[in-house]
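A single protein chain has been omitted from the complex, and every remaining protein chain is retained in its original position.
Order of writing sets the labels: A and B. Residues in every chain begin at 1.
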Amino acid sequence: MVDDEKNQKPTGDQEYEDTVVNIEGRRVTVRTRKVPPLPDWTETEIVGKALPRVDGIDKITGRAKYTYDIQVPYMLYAVAVRSPHPHARVKNISADKALAAPGVHGVMLPQDVASYTTAGLPLLTLNPKYTGEEIAVVAAETELQAEDAARLVKVEYEELPFVMDAELSKSDKSPVKFFPEGNFIGGGFGRHPIGKPSVYSRGDVEQGFKDSDQVFEETFTTQPQQHSCMEVHGTLAQWDDDQLTVWESTQGVYGVQEEIARVFKIPLSSIRVIGTHMGGGFGSKGGAGKQTALAVMMAKRTRRPVKMMLSRHEDYMGVYRPASTQYFKIGVKNDGRLMAIQLKTINPVGAYQSGANWGSCAAMTTEMYACPNVHTEEYAVFTNAPTPSAMRGPGNTQNAWGLEQMMDLIAYKLNLDPIEVRNRNDVKVDQVTNEPYASKGLAECYKMGAEKFSWEEKRRRRNDPAGTKKHGVGVASQIWGGGGGPPATAIVKINQDGSVNLLTGAADIGTGTRTVLSQICAEELGVPVNRIHVTNADTETTPYTLPSYGSITLASSGPAVRSAANDAKKQLFDLAAGSLGVKPDELSSKDGFIFVTRQPDKRMKFESAAAGMPERDLVGRGYRGPNPKGQALNAFGAQFCEVEVDTQTGEVRVLKFVAAHDSGRVINPHTFASQVKGGITMGTGYALSERRLIDGNTGIPVAASMLEYRPPTSLDAPIDIEVYSVDVPYKANNIGAKGVGEPPLIATAPAIANAVFNAVGVRIYSNPITPEKIMLALRDGKTAKQTA
Amino acid sequence: MPEEKSPQSTSEKFTLSRREFVATVGGAAATSAVLSTVDLGVLETPVFAAETPPVDKFHSLITLRVNGDTHRLVIDNRATLADVLRTELGLTGTKIGCSRGECGACTVIMDGRAVYSCSILAVDAQHGKIETIEGMAVGGRLHPLQQAFLDHDAMQCGFCIPGQLMALKAALDRNPNLSREELRYAISGNICRCGCYANIIDAAEQARPVMKKV
Partner (left out) sequence: MRAFEFHPAHQISDAIRSLDEANGNARICAGGTDLLSRLKDDVDNPERLVCIRTLPDLRYIRNDKDGVRIGALTTLSTIEEDAYVQKQLPLLHQALQVTAAPQIRNQATMGGSICQRPRCWYLRGPFDCLRKGGKECFAVYGENKYHAILGGHLCYIVHPSDSATALVALNASVKIHGSKGEKTVPIEKFFVGPEVNILKENILEDDEIITEVFIPHPAPGCRGAFNKSRERQSYDFALASAAVQCRMSRGVCEDVRVVLGGVAPIPWRSREAEAVVRGKKLSAATIREASEAALRNAKPLTQNDYKVDLTKLLLTKSFQQVSI
């Protein structure tokens, strides 16, 4: 994470300026280098092409090595001993038997790590505050030996009262007091006092309600969502004397490196973090986890490399998107204009204060639509549950479930097309900062999506009243950051044979980063993509970049790569100019040739120019420059879906999705579409099946497996998905692209809920929309509001 | 599985050998655009696994037939086929996502059928002929399904992909005429959290006629 200390200005340097970067809904001001502007790409040869992934062959042959796959000589496996109780005091621990067990090389207890915390959490604790919290760690030669030994660590607990329910925790009847000031805090980043909600206000909501023709009040709830990355969280740590190498399944090697340096007070130069291939992150692998620090320490103590991968069960006892309860009150004019919005949110965030960072979800309500009077209040409530983390579109994904259903509900009450209501409240200016959007293609998304989906026609279709399978259609929209920003650096090295190394710190978490950055590099250099070899996410060989979160990767590292390629190209042009007898600025390059722009047949091969490099190679550097001042940088989208609901069994089938997104320039239509389809798949799970569940009576997780958590399968997720980009020009960075990683998830679940309403006339206020909720809603003729 | 369909002979293997693997693992992130046809030699017995345990009541000497190679090794009775493929034989293309038969990442082909290698004990897998993702590209040439996955961008993080390919290969080898819905059904035991289902099914449709011809 970017923190304030690091952003102190380098004094006396005219080359730098402050710029704002929007990360996961947080606006962070960073100091950055001004970079010379590059001309807009007009026609592109490589950028914009649906090329295969540059690492595709590694992935389809099984050659790609993920952290989970890496083995080094003499490696040990570490396994944690975890609290079986949601709240307890450890009276006694004995590790003697474990230490004596076969293959065991080390056991660490809370006292061994007492002075360390990561992300505000103790590494091991004598006072566990949720079931599954780490008490001790055991390392042995095989995984099975480590598990055996972990069972031999004898821990005596004194069980303490616990609280699982947020409303109870917030009340004065709570059996647990987390802080003297209370059991809640303002949700979201920033320093909030304990015992007070975080508040946002503009205008006067009371007046707004008075001025409204109609006022609607509804309560929505969302379940916690778990990332369920196919590769679980994990680390392999190896010390060679005082040099540490860490393989981590992470979205950001630099974040991990900084955290290790901070926790153990060792220089960054001694820490190498490698995160080449990783099996999905979705926000959960933004930085170092507890297992990172534990593996590093254990490796130091045992003088052996230590691998600590969580099991799937442990993964499901870990981080997640917090639940929310959203109390909405919205006043509207009869023409659909919003007059006032009041929103209170309750977000249970586990037992530690750092969880409150993610205990906020009202942002979308404050910025999505034109509304003069808005008041939001957010409570992050402590309970004896694990600590949440970022998850794909944090906040907005929860909030869209409520807000986008409210918009739909308003449309039906006012007898307007849901798109019409949204268009009437469209804005060109960020409602919170009053900055104009650098580009906004939302209206285009509605238009294109509606047309491709045949929205009008499908909305007019009527179901056979006697039939038991009802079709319905729904729409929802989305706003997210994704403008990216500094710091991000890239290095492009041209070798004497004309081959090119691209070095970037950016992770490829499945989004296609390696591929799109190679395309950008190839485009700028004018060489085919297969000339580029990209090395990424390795702190020792690649330059600094922010982690791949907040949908910032492309819009942060992409421009740096283009700048670096341009820098390298200019240097090569300096050399080529002599041979071609022109000035460097008269040259262009394309298809592997450097040529005189106005006389294209006067040319030389790229590699011939490279062969003449006196130093045998040359290095181009590129930096991500500042974002334009006073502009809001956001990605937008609208999704349309068609469902079939069985009115008898309550089962919902998602038949079709049409997604139209505004993410600026599409670098690779393949990887772009894959992101969107992936978001829709995950959103379908959020809407219909996923459920993380902790038994309220015992505080023990009961759905901590793939089977019980229920991520969608190929038979549940839609496979008829059309993806469109509306191609609205975006000039806030030199590649013209915004992010698309998180945006597609945000609109999916409410679009499905709206389609279900359209199909059967009942609205389901809590996700997941399970068969039993629909059955009960239809049976009782009322809407299902229970949260379970 | 008829004998002649067995995967490539050992000498054609492009899998990194253990020695190679140890040498490159410290290196930086690498990506490659072409399938290497370099002969990297014979799979060796592990050089750095924990000490080989004695055969006693909790350990067994087993023989595994994987991708045409025969391996003999001593293992803990509790080790699953997935564990042994990955940690003992270095065939880490087979992934573990849940270890409970609930995700499909560990799918391999045993006697022509897709199975979860996390849900079979290695001691109990001795009688079968096992194919893993490492045996799919014969002689350094991509299998039609692999080619189709590449063409359709049927991958994101890639972690589930070996399992998806194994499931589809087994299904299409048995019946190359599967419909789109049947292909969807064929991968219904393989979770892709990145959400590649649509692309995977498109890819399988592309590969189907090619596989029929072979």
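Definition applied: a residue touches a chain if its C-beta (ideal position, glycine included) is under 8 Å from a C-beta of that chain, and two chains touch if they have at least 3 such contacts.
Note that the structure is predicted; figures quoted are calculated from it, not measured.
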Cross-chain touch to the chain not pictured, restricted to A:E218, A:E708 or A:D727, is A:E708
Which of these, B:V66, B:L85 or B:V123, touches the one chain of the complex that we don't see? B:V123
Of the candidates B:S99, B:T132, B:Q156 or B:Q206, the residue in contact with the absent chain is B:S99
Interface residues of chain B toward the undisplayed chain are 57-58, 60, 76-78, 80, 99-102, 104, 107, 113-116, 118-121, 123-124, 127, 167, 171, 185-186, 188-189
Absent-chain interface as seen on chain A, which is shown: 84, 144, 147-148, 313, 648-651, 688-689, 693, 695-698, 700, 702-703, 707-708, 710, 712-716, 768, 770-772, 775-776, 779, 788
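In this section, only the chains that are shown with their structure count from here on.
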Roughly how far is chain A from chain B, going centre to centre by Cα mean, in whole Å? 30
List of chain B residues in touch with chain A within their complex: 14-16, 21-22, 25-26, 28-35, 47-48, 50-51, 76, 78-79, 83, 86-87, 90-100, 102-103, 105, 132-134, 136-137, 142, 146, 149-151, 153, 155-162, 165, 184-185, 187-201
Okay, in this complex, where on chain A does chain B touch? 50, 52-66, 68-75, 103, 141-145, 227-232, 245, 274, 276-280, 282, 311-312, 509-512, 514, 529-530, 533-538, 540-542, 670-671, 673-675, 677-682, 705-707, 711, 713-715, 717-721
